[in-house]
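Moving on to subunit A:
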Amino acid sequence: MKYSYYPGCTLKNKAQDLDRFARASAAALGFELVEIPEWQCCGGVYPLGTDEIATKLSSVRALNYAKEQQQDLVTLCSACHHVLKRVNDDMKNVGDIRTRANNYCGFEEPYQGETRVLHFLEVLKDVIGFDELAKKVVNPLEGRKIGAYYGCLTLRPGKILDFDDPENPKIMEDFIRALGAEPVIYSMRNECCGGYVSLKDPEFTKTRTKMIFDDSTGFGADCLITACPLCMYNLNKSEASSKVPVYYFTELLAEALGVKEEA
Partner candidate 1 sequence: MGFTNVESQVELIKEISGSDPYKCMKCGKCTASCPSYDEMDIKPHQFASYIIRGDIDELLESKAAFKCLACFACIERCPRDVQPGRLVDAARQLQERQRGGDYMQPEEVPELLAEDLPQQLLVSAFRRYRR
Partner candidate 2 sequence: MQELINRLKELIADGTVVRAIGWKKGDMPYNPEPAYFEKPEDFDNFVYDGFCGANLSKMMIEAAKLEGKTAVCLKPCDTYSFNQLIREHRVNRENTYIIGVGCRGKLDIEKARKAGIKGIKSISGVDIEGDGDVVFDTIYGEKKMAYKDLMLDRCHVCKGKDHVIFDEVIGESKDTADADRFEEVIKIEKMTPEERFAFFKSELSKCIRCNACRNVCPACSCRKCVFDNTKFDSQQKANVDSFEEKMFHIIRAFHVAGRCTDCGECSRVCPEGIPLHLFNRKFIKDIDTFYGEFQAGKDPEAQSPLTDFTFDDLEPKDAVGRGDK
Partner candidate 3 sequence: MPMNEENKEFRPLIVAFCCNWCSYAGADLAGSSRLSYPADVKIIRVPCSGRVNPMFILRAFERGADGVIICGCHPGDCHYSTGNYYARRRMALLFSMLEYIGVENGRTRVEWCSAAEGAKFSKTMNEFCEKIKSLGENVRLGDLRCKN
């Protein structure tokens, strides 16, 4: 099984862990992430303005490339996942954006949102299946109480991303169970960490991340997992992270599958 893979800027750089553990795990699970050539940065935030076209084109090109390969497009980074899914939805359902984007790109055949965008977790859940994943776990993470931190970009808006229930998600909890650990459910798991505001106002972000740590540790979490390099950065800026480490979910996956060292 091959997937077109859109790594995104950060995974090539500061978040290489997210990327390499994912590839190693994928290999262990029997699928391959084929990085699409000459991908360009998604821009990090989805351009909400109805008249913004240019900023969506990099996503459109990636989507169209996957279409030409007749492959689903897989991402790992929350932000890329968010932007790609939303741009894809625009290409499918917003006639104006579709027409204009296609005019710019000049593909052989107009792109109309045909590609299916999947987060790596969705591949695990819907293609591999968490039951199957659990069978492949060689180092079950027994006894660990893990809090899934979703943040915002994986979940909202629920209708378009169609990733999980945006208010009470459970895909990462099911993932944690599949690895043999115990998920810790806490309310702040889908509340924003402060996002890019940490650039200009790091103090604000710290108040947000403190709330997240307080809530998750209150319910007994001994570590957190995330799919987002920005969340990772912000959470790690908090003092609490010294006691409650934050991992990319792929790292724990690789660990459970016994491929962490090879990666």
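In the analysis below, contacts are C-beta pairs under 8 Å (C-beta built on N, C-alpha and C of every residue); 3 or more make two chains touch, one makes a residue touch a chain; residues count from 1.
Quick note on selection: all candidates are chains of the complex that A comes from, given by their letters.
In this text the structure is predicted, and so the values were computed from the model without any measurement.
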Selected neighbour of subunit A [touch, this complex] from 1, 2 or 3: 1
In the complex, subunit A residues that touch candidate 1: 8-10, 13-15, 41, 43-51, 55, 77, 79, 152, 156-158, 166-167, 191-192, 194-201, 204, 208, 228-230, 232-233, 236
